[in-house]
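Sharing a structure with you now.
For this depiction, one protein chain was excluded, whereas all remaining protein chains were kept in their positions.
A and B label the chains in the order they appear, each numbered from 1.
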Amino acid sequence: MKRFSGWTLASPATLLVVIFLVLPVLATIATTFMTPAGPFATYTSFFGSGFRRTVLWRTIQISAITTIISLVIGFITAFVVSRAPGWLKSILIIAAVFPLLTGVVVRSFAWLIILGKNGILNSTLLSLGLISEPATMLYTQGAVIVAMVYLFVPLMILTLAGVLESIPDDLIQASASLGARPVATFMQVIFPLAVPGLIVGAVLVFTGSFTAYATPQLLGGEAQMVMGTLMYQQAMVTFDWVSASTIAAIMVVITIAVVLLMTRIARRLNPMAV
Amino acid sequence: MTNKLHPALIAFTVLVFFFLVGPLVIVIGSALSDTTYLTFPPQGLSLRWFENIFQISAFRRTIITSLQIAFLSTFIALLIGIPAAYALNRYRIQLPGWLSTLFILPVLVPELVLGFSILKNVAAQFSAPIFLSLVIGHSLLVLPYVVRVISASLASFDFSIEEAAISLGSPPLKTFFTILLPNVRSGVIAAFILSFITSINDVSISIFMTGPGISTLPIQILAHMEQFFDPTVASVSVLLMALTVAVMAVVERTLGLTFLAK
Partner (left out) sequence: MTQNLSIQNITAHYGTTKVLEDLSLDIAEGELVSLLGASGCGKTTTLRLVAGFLEPTSGTIELGGKDLTRLPAHQRNIGLVFQNYALFPHLSVADNVGFGLKQRGISGEDKAKRVGAMLERVGLAHLADRLPGALSGGQKQRVALARALVIEPPLLMFDEPLSNLDAKLRVDMRVEIRQLQRANGTTSVYVTHDQEEAFSISDRVAIMHAGRIMQLDTPEVLYQRPANAFVARFVGFENLIPMKVVARDGAKVTAEMAGGVKLTLGLEHFGAIPDSFILACRADGLAVTDNVNLEGIPATLGLRTYLGRAYQYQCETGAGLLLANGPLTRPLDIGANAKLVPVPEQCTILAPEAEA
């Protein structure tokens, strides 16, 4: 009876996910193996194309760089936020939550204004005499990375601030009472305890960057095509749905592999979960 | 703690927050410019670009569509997500472990893949209306937020209260509404807000589901940007930010903002 009622309550959500997510996504992946040219033809053609290999490699590169920069900025900032007095902490958290709740289009658009040929950065540099003619900043890998970092730093700050706050003050005081200087406390107590949080943050940023669409589309354009923009182009511009499905399958596999690998590492590193 | 922070750390943090807030200030400034091109600092102050939004019918239409989709999908996600979260917490031992993983799949699977798969295998396959496909896609997109937030508030809920109510003669369904829901009220509000904002801002699913006469606001913004580089987009962005501020104010009133940091 109870078993029945548990399933009854969970079934509408379960059905929605199974029917409209699991099955369609599996179907998308399945079709890539069912082409007339053989089961792996679409993959050999994907990896056989120099252009597509470049796109995949560029996407990995952009995601990795974005992840590393976001980790460093996010961790330092989160550390300061977690040590800030109450009122200041609230303000800083609001300042981090607000961009997070602002859409990706708006946030990418902001960088379009800043980095454009007649954008603020160029006009500032020109008026300072640092450059003599407007520099091309849009549609470069740098532009995409800056905007992606901008996208993910708030998420990183909030994730890591939560992790750092959950480290009991007692431990930091115990460390000091045993003679550890602040830097030693940071390196030997705070950092090791934050590693699982850093891994979670890294997974969020890497998978988010790897599958991003709007930001690379706006700031990278055709010149900096990544997996997301390539997939959209195949699906909606050239209507090559088999090719789009192949890209989708590769994105799913890489995303899930990263998540599984990192959560496994995080679990191994998390001593609290003994 | 008497531990002082190193001045360099503080300076770094100030720069980071400047980096976080600055670009949004620039967007607001550009929206107020009186020029026909995007510029910052604004030259001349004017609200005419805000008027312009409502003169363009595509914006008028997509704003309404986006609001409809956001409300509908949030409502559906709450309707099925609250019972699911309840079942996961209350009948933990009876339900299989993979069920909670199933409910976070929509954040695990790349949104682009989800959007494309719904287009290919639902909308195209069964010629489902685009509006319906959008609602399905967005409901899936926000379901994990609902399940996660409600589960978090149920984690601290003492289910023996519920049993106490039932032992005092309250029927189970009534107990759900009179005992359980009031105790997870803040969770429901938070779930609603997160879902609504997520839906309103979505690009990666909606981008695959546009058709004649139907699209969402973020997609319309992208389309507009391809043709024009005037302050209209900045104005729409400011409208979206204002919506976010309004929502944050509601959260602050009801729950305190630190709630969102969890």
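The definition used in the following text is that contacts are C-beta pairs under 8 Å (C-beta built on N, C-alpha and C of every residue); 3 or more make two chains touch, one makes a residue touch a chain.
Here the structure is a predicted model, which means the values were calculated and not measured.
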Answer key for A:P36, A:G50, A:G129 or A:G179 versus the chain not shown reads A:G179
Missing-chain contact, candidates A:L193, A:A214 or A:A235, resolves to A:L193
With the missing chain put back, which residues of subunit A would touch it? List them for me. 168, 170-171, 173-182, 184-185, 188-189, 192-193, 271-272, 274
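Following the convention adopted for this analysis, only the chains that are shown with their structure count from here on.
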What whole-Å value do you get for the distance between subunit A and subunit B if each is reduced to the mean of its CA atoms? 17
Which stretch or stretches of subunit A touch subunit B in the complex? 2-3, 5-10, 12-14, 16-18, 20-25, 27-28, 73, 76-77, 79-81, 83, 90, 92-99, 101-107, 109-114, 116, 118, 120, 150, 153-154, 157-158, 161-162, 169, 172-173, 176, 182, 207, 210-211, 213-214, 217-218, 228, 231-232, 235-236, 241, 244-245, 248, 251-252, 255-256, 259
In the complex formed with subunit A, which residues of subunit B make contact? 1, 3, 5, 9-10, 12-13, 16-17, 19-21, 23-24, 26-27, 30, 37-40, 79-81, 83-84, 86-88, 90-91, 94-95, 99, 102-103, 105-106, 108-114, 116-122, 136-137, 139-140, 143, 147, 197, 200-201, 203-204, 207-208, 218, 221-222, 225, 233-234, 237, 240-241, 244-245, 247-248, 257-258, 260-262
